[in-house]
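Omission of a single protein chain aside, the complex is shown with its protein chains in their original locations.
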Amino acid sequence: MTVTDTETAARRITTAKAMAEGIGLEMRRDPDVFVMGEDVGAYGGIFGSTTDLFGEFGADRVIDTPISETGFIGAGIGAAVEGMRPVVELMFVDFYGVCMDQIDNNMAKIHYFSGGNVKVPMVLMTAAGGGYSDAGQHSQTLWGTFAHLPGMKVVVPSNPYDAKGLMISAIRDDNPVLYIFHKGVLGLGWMTNNPRATGHVPEDPYTVPIGKAAIAREGTDVTVATISLSVHRALDAADELEKEGISIEVLDLRSLVPLDREAILDSVRKTHRLLVVDEDYQSFGMTGEVITTAVEGAFDYLDAPPARIAIPDVPIPYSRVLEQFVLPDADKIVAGVKSLLTA
Amino acid sequence: MTVTDTETAARRITTAKAMAEGIGLEMRRDPDVFVMGEDVGAYGGIFGSTTDLFGEFGADRVIDTPISETGFIGAGIGAAVEGMRPVVELMFVDFYGVCMDQIDNNMAKIHYFSGGNVKVPMVLMTAAGGGYSDAGQHSQTLWGTFAHLPGMKVVVPSNPYDAKGLMISAIRDDNPVLYIFHKGVLGLGWMTNNPRATGHVPEDPYTVPIGKAAIAREGTDVTVATISLSVHRALDAADELEKEGISIEVLDLRSLVPLDREAILDSVRKTHRLLVVDEDYQSFGMTGEVITTAVEGAFDYLDAPPARIAIPDVPIPYSRVLEQFVLPDADKIVAGVKSLLTA
Amino acid sequence: MNQFNRLDSYKEMVRIRQYESRILQEYHADKQPAWDIGAGLIPGEMHLAAGQEPAAVGVCAHLKKGDAITAPHRPHHFALAHGVDMKAMTAEIYGRDSGLCRGKGGHMHLFDPENHFSCSGIIAQGYPVACGQAFAFKRRSTDNVAVAVAGEGAANQGAFHEALNLAALWSLPVIFVIEDNDWAISVPKSHSTATASNADRAAGYGIPGVRVENNDVEAIFEAAGAAVDRARAGEGPSLIEIHTLRLWGHFEGDAQAYRGAELETVDERDPIPRYAKSLVDLGELTEDQIVTIAAAADAEVDAAIQFAVSSPEPKPQDALLHVFA
Partner (left out) sequence: MNQFNRLDSYKEMVRIRQYESRILQEYHADKQPAWDIGAGLIPGEMHLAAGQEPAAVGVCAHLKKGDAITAPHRPHHFALAHGVDMKAMTAEIYGRDSGLCRGKGGHMHLFDPENHFSCSGIIAQGYPVACGQAFAFKRRSTDNVAVAVAGEGAANQGAFHEALNLAALWSLPVIFVIEDNDWAISVPKSHSTATASNADRAAGYGIPGVRVENNDVEAIFEAAGAAVDRARAGEGPSLIEIHTLRLWGHFEGDAQAYRGAELETVDERDPIPRYAKSLVDLGELTEDQIVTIAAAADAEVDAAIQFAVSSPEPKPQDALLHVFA
């Protein structure tokens, strides 16, 4: 970050507002930035990611679309190829299936296919995550799916400060950036109150680098590497564990592509134990990649086999008791850390 | 397998023929089985997966479709829900993006969403893999993408015998099965000749269980766990390494969902070293999952950090020299095994 | 074509309305003090179909055992009109083990194989599925039909196009129903398509397309009858766009600020009092009957909610079941 923000130090806003603010700042700075998606206009985005932008920039730059994700994401690509900088919203990441061709086989691949001659400076932002009984087509995270496919950066902020800085970085990036926001970190008035979803955000523009993890909490006994809402869960677990004299280091990966493998290794070399926590499906996803990274780079430092907590390879069920059973939470993290320490 | 096949022991056919034969046998047995897809009729499937079926069963049961993958895969789901057993072909797995919603959010999830009340007995078969300069939208394998998403089995045969037996199992399975065939294992007359793509296949129907790995070659020094065409590559490497007195065990995973974790662990417990070889993108995919499985279940047996060879997180390039650089091959496996042994 | 029964149709519309009204009430009842979408006995998104009853009742009046429906995220009216068990459906909405889907699906994923009913949360996802069901019906030489329902917003999704083309090409017994309630969440139809009537799109597939104005259950019944007859006779699919009304928000919690002046006229366009009045004028319904019909519906709804509330929750670890058969 580049700004000094002494006078704004007390400015606390939600993650949703921080995102919208980041977009708004870039729209003021660069007339080629525009927003497009379902209900991003007067409504302000179903999850508030475009709050107040319609009022300031009007229907020409904050554009409601038909329910044609292939159509408007493809159009975003076309506009980006011509030098504009679209910020396109896919309302829920779960809807990726109707437009994955444009995302993966087009947006993410054009730069490579063109031998570097064509750039696609586009942000695709989308909501993810469960925990409020929205059932299996509205509660997935799926970031592992995208991170597996080369050509797009995958950014997943966990807090207001990062949300704004990463949004500005994403818009300024000359590459396609998939920006996934978990509904649970947004600070929405109509979801369970999450105190960590409101925080200090400087008013001025600033960037947070894409591809750098953050140590959300320093610790010495176990590294808990995670992302998004599970960072909050891990921090809650850390508070719990501290009472028992266990010190965990919480690593907020912040982006999956690029993945900050050095940060993972640094932390594991320090703590010698690794627990990976994810709200995506367990197999063939983030947990396996992070563990493999640790094994490849810090095998001899590991005092115990790395462990993981994720959705146990089932779709997200509707009923609260069922859903809570499959979601990661602080209790599971506490238990996971303890069993790592006794392993 | 259940048949005695002494008199057919010499019967050698290609993988493509074996698949078509499996489908044909099931179509004879069960009038609810039918085939649908682009060019599956008179053409016999672009990769020969439906060879001769049109002649025998006619246009009513071997149905050419428009280029409407969402439409006809969705229709396959509807027919399956009503008790038919469709075998639907998606011509190249790369085209998944235009129809992923039906595959992932519908086909794979209905059984779960319905609390087990609705079954979707459907096979979705599709061609994968590169090596012949078909560029980045026609050369991917993507099996890791599907394996990450719960609700569908993911089967990837490497040879004619398994191809037929797994196809019959897939058709008889009450679950959606994604059956991915690598073009390089099919024995097509218009691709580079691959002697391992032709093999003994009994004429009668038989099944190969979904979810069981096979030891393609026994060995003692290093486990090479892999799938599909890379099994051939690993077997070639094994021949090479044998000359130098190095004995590798080649594990053909055969399906990614279910993944035969026991077979991986058994082999690693025996050899103490693991190399995972994959033709899918490296990160967030099969290699990480298999390595993590080994670490979770056999950490203390490992004499060296497990290693991996896969597509280095780049789209598949067109030019032969570029593509060959990113594909796994026997030489890379030989080198990988050697560096594991010196680790 | 079936004979239209005014009183039965009225009763069914009231039955649906009482259901939706009661769900509305129960849904909001325990989300206080800070309104929390995930809290309460009925958590999650809730899309209610009040105002759209004529569509469901007019169409389903033609359906019989074995006919299928694929509905979208706003499914209750079609589910009830098609005979899905109110108790099991309600228990599902309450996430109970006795629910249609054992609590795994919820209000957007009601699967009733007995009645060949299903719905889903992805726009237009059910359109191709209905084609496959119709394909199976045709293949088995039944005269059953499949009805695919979605909103006017869904008509701009690729799946709509592919399904119509496929059904027309293969002459499948499908009735595509578009419920045009003017809105797709906050986006009015005029901002999502340049065509005033989606019925005009039917010609591009070589099939009949009609638009029914005025949310009129009798006109809907007529149009649906022609389409169902055509499908049963093996003559192929049809498209019907029904101009209907979203009486409430897109989902519960939607403040509908975007709706502006139009919102003020909503109540006067409510199809149920209007239909009641016309039946009273025709002498086919009395004020007394209006009361007793509503009371009967309430009683049924009460019983359903009672059933749901008194049913046990699923066992948490059952979340691991049913990934595979």
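Going by the order they are written in, the chains are A, B and C; count residues from 1 in each one.
Basically, a contact is a pair of C-beta atoms (placed from the backbone, for glycine too) under 8 Å apart; a residue touches a chain by one contact, two chains touch by 3 or more.
Predicted model, so just to flag it, every value in this text is computed and none were measured.
The chain we do not see here touches A, B, C in the full complex. The residue touching the chain not shown here, chosen from A:M19, A:A79 or A:A294, is A:A79. The residue from A:S49, A:S158 or A:N175 that touches the chain not shown here is A:N175. Of the candidate positions B:G97, B:G116, B:G199 or B:G285, contact with the hidden chain is made by B:G97. On the side of chain B, the interface with the absent chain consists of residues 38-39, 41-43, 46, 64-71, 94-95, 97-98, 131-138, 189-193, 312-315, 317-326, using the contact rule stated above. In the full complex, chain A makes contact with the omitted chain through residues 65-66, 68-84, 86, 98, 101-102, 105-106, 110-119, 150-151, 153, 174-175.
Although one chain is not displayed, chain C still touches it through residues 156-162, 165, 168-169, 191-195, 200-201, 203-207.
The rule is simple: only the chains that are shown with their structure count from here on.
Among the chains present, the centre nearest to the common Cα mean is that of A. Among the other chains, the CA centroid farthest from that of chain A is the one of C. In chain C, the residues touching two or more other chains are 99, 101, 103-105, 109, 120, 122, 158-159, 323. Listed for chain B are residues 70, 98, 101-102, 105, 112-113, 150-151, each touching two or more other chains.
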